[in-house]
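With one protein chain removed, the remaining protein chains of the complex are shown where they sit.
And now, chain A:
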Amino acid sequence: MAARGDFWGGLWEKFGILIIGLAAFAAVIGLILFLVDKAPKRGRDVLQLVAFVAPALILLGVGLIYPAVRTAYLAFTNRTGEFIGLDNFVWMFTQPQIITTLINTLVWVALVPTLSTAIGLAYAVFIDRSRGEKVLKALVFMPMAISFVGAGIIWRFVYEYRAEGFEQIGILNQIIVWVGGEPQQFLINSPWNTLFLIIVMIWIQTGFAMVLLSAAIKGVPTEIIEASRLDGANGWQQFVNVTIPGIRPTLVVVVTTISIATLKVFDIVRTMTGGNYDTSVIANEMYTQAFNRGEYGQGSALALVLFIMVLPIVIYNVRVMRKQREIR
């Protein structure tokens, strides 16, 4: 491979890999579909079915289902692969550092979905009644397009701290100084630093909630709104009695989707504090244990706990989904 800094040499080599990769993929898929199309009539239907679903199913089986099952097993082994029963879980619940991590994760999953949904909903209602809706929507939705790493950098500059008496370069501390306060080390002072990380996630997810809820609000029939209006309902009553029931399914989807995203959050903690100063969460700790420290057993145990936390949401969603397919 190209030497570090050999930009142009590396460039051509990399684009070569890109082209070869795309061509190889197209050739394999094209050949499979061509062959099953030319297969003898008997058994052709089965062959075609296999050609369409097998690539995806094999990849999912080998790359997701088998690994997930294996991780569940690894959670009961130590770093050399010996079976050690529940030791990893005992370790987890006796280490103050890991307990903090678990509590932090719960705080994240309690605050992020509720606050981003609430702010997103309020914002969706506000812009529904104001001019320049498109621009206002785009501004709040934009963080969705930004990587968590990018968001982490953006907010590190917002939170940047300089000792009292020096010129502040972070806007938040500057505002505090302007109103006569003392500059704070937002990312270092525990336990509040976790809240400041959570704000970043809320900043990202609010736009997602807002876009879905805004679409749902517009889906509430205008007739019902006008009727409640004629009945003398004020803005708030109308919101609680007409709008909220009308968008309930979307609210559920928004809260569950954001909850899952929050449980898995990793990049924000990684870029902003690296999990130091008592800010780690399960997803980050799992990475640290498994890939930085080589403790695959402990990392797997953390991943399993994460899965168990997501499990109720999975079950709930599968049930809703089953019901919908029956209706169809």
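The rule is short, and it goes like this: contacts are C-beta pairs under 8 Å (C-beta built on N, C-alpha and C of every residue); 3 or more make two chains touch, one makes a residue touch a chain; residues count from 1.
Here, contacts and distances are computed from a predicted model.
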| item | value |
| --- | --- |
| Among "CRISPR-associated endonuclease Cas1", "Protein translocase subunit SecD", "Circularly permuted ATP-grasp type 2 domain-containing protein" or "Alpha-glucoside transport system permease protein", the UniProt name of the subunit that does not appear here | "Alpha-glucoside transport system permease protein" |
| Which of A:D45, A:E164 or A:D231 contacts the chain that the document leaves out | A:D45 |
| Touch criterion as defined above, residue of A:L31, A:I99 or A:I154 at the omitted chain | A:I154 |
